[in-house]
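Only a single protein chain was left out; the remaining protein chains are all shown in position.
What follows is subunit A.
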Amino acid sequence: DFLQRPQISKCRSPEMETFSCFWTAGNFYNLTVPRILQLLYKKSNEEDWKECPDYITSGQNSCYFNASYTSVWTPYCVQLASKNEVYDKKCFSVDEIVLPDPPVHLNWTLLNTSQTGIHGDIQVRWDPPPTADVRKGWITLEYELQYKEVNETKWKELKPRLSTVAPLYSLKTARDYEIRIRSRQRTSEKFGEFSEILYVSFSQIGIECDRCTEEVEFPWFLVVVFGVCGLAVTVISIMLSKQPRLKMLIFPPVPVPKIKGIDPDLLKKGKLDEVNSILACHDIYKTQLYSDDLWVEFIELDIEDPDEKNRASDTDRLLSEDHLKSHNCLGAKDDDSGRASCCEPDIPETDFSTSDTCDATSDSDQFKKATEKEEDLLCLDRQDNDESLPSFANTDPQGQHRNTQSENSLLWAPFGDSVESSRPSVHTQISNQNSLTSTDFYAQVSDITPAGRVVLSPGQKSKLGRAQREGCTEQNFTVDSTYFCEADVKKCIAVTSPEENEPHVQEQGYNEDGYFTTESLTTTVANLGASTAAPPSSETPVADYTSIHIVQSPQGLVLNATALPVPDKEFNVSCGYVSADQLNKIMP
């Protein structure tokens, strides 16, 4: 029993047109002394306190201010006082104390039922509280609907809405529901009182649920949740587990695109030379070089640009490497790095000084060698129907293993006899762009270097005597059995505008071997006949050659093994072929 002062409990306006204040009397005084509590009010712009105009309408301990006393946005102060004492005071403005009456005339209609008849949708309608003048827009109301099953305790809520209709979905037709609604002014936070409860019973309108026994609902939700969690846990544990086999079983590695023999990382990050070397080992890339006809029309030749020689251009290297590497792609184990196929440690360095190691480094040396090779190729590819026999000289790399020319002749002399016999076979193997009868000199150009060198295709390459490259003056054409390119000769003879297919003449003093068919040589020589220089080949011992054992891709020929002892060092792998026994030596 503690003392309670009389106090104003609340002031409320239901429609923003009138308002009422309520108070509690408290037990301050004993009941014998009549207490006269007054409610006084004052508008902010007034000086005097006035007494409440209506103590009755709102009930006991209340004061009702009707519309004439109400000014909406005017601040009021009310105080609860008796004659002597002020017990409580409150200040407010009417717009702040708006609490609407509950909605009226609730009803519901059936929208539809599910196919099984277990669930149904209904729509609830109601009217705004009659006191609120919504139609004239004086007050804007928001409604909140709550519903629950009859025997439940907790109400479910819908979101506040402005309209006076609300659908309720998926109610169970076997159950009864209760619905109640309350409203508030739109920008307020507080809701008014709840409306009367509306009872929803499907049986009332004749919806009977046949199969609606008290079923235990399958806890689908739980099943799904737990299933997903378990799956996630399993997946994560597998991913994190150290067992590679299990991991491989569940998550097989996705095969990345891979070309056998090429390491994709190398392609991304490796040096260009390495890439070149690797690409060169694969025939699929080489075949690109020999596409027909594309290049014939677009040959550009720059004459004598000495600077170009020293430019280690990528294309040069690519091409040169290509030619170089092709011969090394034998008997290598593929370990997917792409380089193993180029690894042939057994091949002596005579001819492919740059190409026997996998880490083909680019340097000017290599470039020079490359250009050498190109020239050989060029010479070789101009296959004409020469009758003169080729002569073989040892291929001579730059500064290494230089064979004397006498050796050359010695070396290859025994072959001479077999030349004739093997001519047909050789000839058949030769790329078919040569015709016996054709006296025109042409060859198919397979590629063009930026330096203007033309790479002719395909087929046997030869290393031609480059002895003449230093210049005609230096060379002694007739010295040995070295056979060299017509181009060289021509160049020496007449430095004229190049033919389409005329290659450069390098000023290098090498003796290279060249292998020609007899036909080609003959033709070449025949063409040379016009020129003054006597082809050296005519004076040299008859070039020797063997029959072709295997034609290995466009750039290689494997010759038949002969009885000729071939020193290991002088590995007579010319521009593009190995003899069979040499091949055997190479291969493990």
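Of note:
Operating definition for what follows: a contact is a pair of C-beta atoms (placed from the backbone, for glycine too) under 8 Å apart; a residue touches a chain by one contact, two chains touch by 3 or more; residues count from 1.
Keep this in mind: contacts and distances are computed from a predicted model.
Between the listed names "Bifunctional peptidase and arginyl-hydroxylase JMJD5", "PRL protein", "Myotubularin" or "Spermatogenesis-defective protein 39 homolog", the UniProt record for the complex's undisplayed chain reads "PRL protein".
The residue from A:Lys156, A:Arg186 or A:Lys258 that touches the chain not shown here is A:Arg186. Summary of contacts with the chain left out: across A:Pro53, A:Pro75 or A:Gly452, the touching residue is A:Pro75.
Think of the hidden chain as still there; on subunit A it touches residues 16-17, 44-45, 67, 70-75, 77, 91, 93, 95, 133-138, 140, 186-187.
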